[in-house]
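Following this message is one structure expressed as structure tokens.
In this view, the complex is presented without one of its protein chains, the others remaining in place.
Note that the chains are named A and B in the order they appear, and that numbering of residues resets to 1 at the start of each chain.
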Amino acid sequence: MWSWLLTTDHKRIALLYLISITFFFFIGGFFALLIRLELLTPAGDLVQADTYNKIFTMHGMVMIFFFLIPSIPAVLGNFLVPMMIGAKDLAFPRINLLSWYIYVIGGVIMLHCMITGGVDTGWTFYAPFSTSFTNTKIVEAGIAIFIAGFSSILTGLNFVVTIHRMRAPGMTWSRLPLFIWAHYATSIIQLLGTPVVAVTIVLVAAERALHLGIFDPKLGGDPVLFQHLFWFYSHPAVYIMILPSMGVVTEIIACFSRKRIFGYHFVAFSSIAIAVFGFLVWAHHMFVAGISVYSALVFSFLSYAVALPSAIKVFNWTATLYKGSIRYDAPMLYAFGFLGLFTIGGLTGLFLSALGINVHVTDTYFVVAHFHYIMVGGAVMGYLGGMHFWWPKISGRLYPEGWARLAALIVFIGFNLTFFPQFILGYMGMPRRYYDYSHMPEFQVLNVLSTAGATILGVGYLLPMVYFLWSMRYGKPASDNPWNAAGLEWKTASPPPTFNFDEEPVVTWEAYNYEELDAPHKEEVPVAG
Amino acid sequence: MPDNANASSLTAVHDHHGEAHAAHNPALLHHFVEEQQQRDAASLGMWVFLGTEVMFFGGLFCAYLVYRRWYFGDFAAASKTINMSLGATNTAVLICSSLTVVLAVWAAQTARKALLVSMLILTMVFGLAFLGIKGIEYKDKFEEHHVPGASFSFENVPIPGHPGQFANPRHAQMFFSLYFVMTGLHALHMIIGLGIFAWLLVMAWKGRFTPEWHTPVEIGGLYWHFVDIVWIYLFPLLYLIDRHP
Partner (left out) sequence: MAPHVDALYIFLLIVTGMMALLVFVLLIFFAARYRQRPDVRAEQIEGSTALEITWSTIPFVIFMVIFAWGAVVYFKERTPPADATEVYVVAKQWMWKVEHAEGQREINELHVPVGRDVKLIMTSQDVIHSFYIPAFRIKQDVLPGRYTVEWFRATKPGVYHLFCAEYCGTQHSGMVGSIVVQEPAQYEAWMKGASTGPLSASGEKIFAELGCATCHRSDTQGRGPNLQGVFGQPVQLEDGRTVTADENYLRECILDPGSKRVKGFQPIMPTFQGLVSEEQVNALVAYIKSISAAKPAGGAKTNAHLVSPRDPMSEQAQAQPNAQPDRSQVQ
């Protein structure tokens, strides 16, 4: 037990993270269930208004700060980054462990905050409501998020230094798996963005606890300044959530098409471009907040600029399938799901970036649908796909393939049923964060559809929990490389030994060398389950 | 960035990050291939961390600059009431402390243990002096009722250069709110820096640093220089608004 709690092995730390973020995923999911149950009927009859307001706030805060932001980097990134570049561990293993403990401390404080009353400001905790008008536990939640933010910063720091300094001989930047490029870009954002939300939280806490009027209009403060500071991090944050997922999907598509990714350099630089441009678009959350027309024009334009690298990636992924040799194992099903849902989510981003449309649909369910398509349809699908893809490596067991494909299908169907109606609800005018829509009973049908979908989606998420756990005991043992995949991580045992490689690899081949891997014999890849 | 050289003998080295407080003996560090890699990693790590600190203070500076632009006169009036001499003294103190830090690193590089220890002590003395002077300033502000909150008062304070016009107390309070948050966070970083240097001192006293390995001194020194630089920005921004000889 102690060997786990005091480990500095990046693989064990990844598993510690896996347990904690799964825990928070189900807490956030529980809140989501309550939201959807309340919205089955127009009247606010399940919970009281204040309770509902706390529920959607906690759903957002938990899901974003304690699940999505860490998820892929802290679990898959921690596990795989050193191996993929041929290193024995990350640059700072003790800081890696520290980052987990910091995350746990932040999580415990958040749990305490929720249990003792929670917060009702929305995860965006806008001033002056959060600073002067609510009596809920803002400072405590702020502390929890501040601390969790440190975990994110340390993870990013570790990855950047590791990728720069610890690549094996021959592992040039152009030979890196695109998973690494994606995590590098993500880490840049984590490092540069998180401190700004940290200082924003400090200011809000100072205003509440010490009565300093930084955002208080009565003292000459500007609530819109809060929004600028908040979104300066929170927009890049969404790229923290999606870039790693894109990295996962890239690896999966290459493996299950048995080909090098089409346009490697374009995909690599698109990741960096997303990270850079992502810092320039924050005020597209504020088009109706009272910013000037001219600012709005600039941010709208830049928002289209940031859409472009994502589009380029989608085209490159699609082109990779061309003349591939495609298998439909569960990871690939999740990758296909990602491609479909991320495309829809990204395209609806084009709607939101259009100023004229944004005025109508901002703060409505259209936005809710848009970001869930990206974060759940995109990031979570990628996360699940990655978990399936690397599960044999992580656990040494094969998961049951039949159940996994079924789960992927259920998730896809459930997801679309949950969130597609919300686009329509949004355009019809249903605002966000409403627990009672009894003045607009015409919204009920779509809400019922959405809740039905959510139930299905929930089942789809529970299934992997069950069969992954099952496989740890009863799954077939996995070989080193059950998928015959490219990448240094597949050259180790499943699960890998403590220091990954017996001797330091020397890389003389390009990434995604599927031609070589498939050349010697055309044996069937062993099917899981 | 050169790609890593071919693997050479694994030497007994260890890395340190400015934030971690655990004490370590130089020991075989399994995951690095060679000392140079470990040193480079530690150095890059600290620079990256300082980048995050720049963003942290940067956000705060942005908020300050926005309000300063809007309420320039009121901020000028408020700035006049904070003690520029004490602030300037503190600036000199920190610059001297950076000098002692540089000397400490040089001492470590050239195996001058006595000098290393004395420079580390001197740096801490300067740091404590800085905090002491800050304490005096805070006390002054408290006595003058310039601390934001219920007892804040800023009536009839003229705006520099505009006879007959008085500063708006609410905007002046904004200045002081930002003043306390900015200098307070800076002081907090200074205290953390003192903690780091105390630890470095203990290590140096025990003779742990050699010319071959003194990474914690270098990295601690980087951190200290950063805290110094933040003050170099804070001082003119806060103390020198619209001052004339």
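Annotations for the structure displayed:
The working rule: a residue touches a chain if its C-beta (ideal position, glycine included) is under 8 Å from a C-beta of that chain, and two chains touch if they have at least 3 such contacts.
All figures in this text were calculated on a predicted structure; none of them were measured in a lab.
Of the candidate positions B:Q37, B:N168 or B:T215, contact with the hidden chain is made by B:N168. Of the candidate positions A:F30, A:W173 or A:F351, contact with the hidden chain is made by A:F351.
Among A:S257, A:S271 or A:S494, only A:S257 touches the chain left out of the display. Listed for subunit B, the residues touching the missing chain in the whole complex are 70-73, 76, 161-162, 164-168, 170-171, 242.
Residues 44, 49-50, 53, 120-122, 126, 128-129, 132-134, 217-218, 220, 222-224, 257-260, 262-266, 287-290, 292-294, 296-297, 300-301, 304, 307-308, 311-312, 314-316, 318-319, 321-328, 336, 339-340, 343-344, 347-348, 350-351, 353-360, 362-364, 427-429, 431-437, 439-440, 514-515, 518, 522 of subunit A touch the missing chain (whole complex, contact as defined above).
Please note the rule applied: only the chains that are shown with their structure count from here on.
On the side of subunit B, the complex with subunit A involves touching residues 1, 3-7, 15, 17, 19-20, 22, 30-33, 37, 40-41, 44-45, 48-49, 51-53, 55-60, 62-63, 66-67, 70-71, 148-150, 168, 170-171, 173-174, 177-178, 180-181, 185. Per the touch definition, subunit A reaches subunit B in the complex via residues 82, 87-95, 98, 153, 157-158, 160-162, 164-172, 191-196, 198-200, 202-203, 206, 210-214, 218-222, 225, 229, 232, 499, 504, 506.
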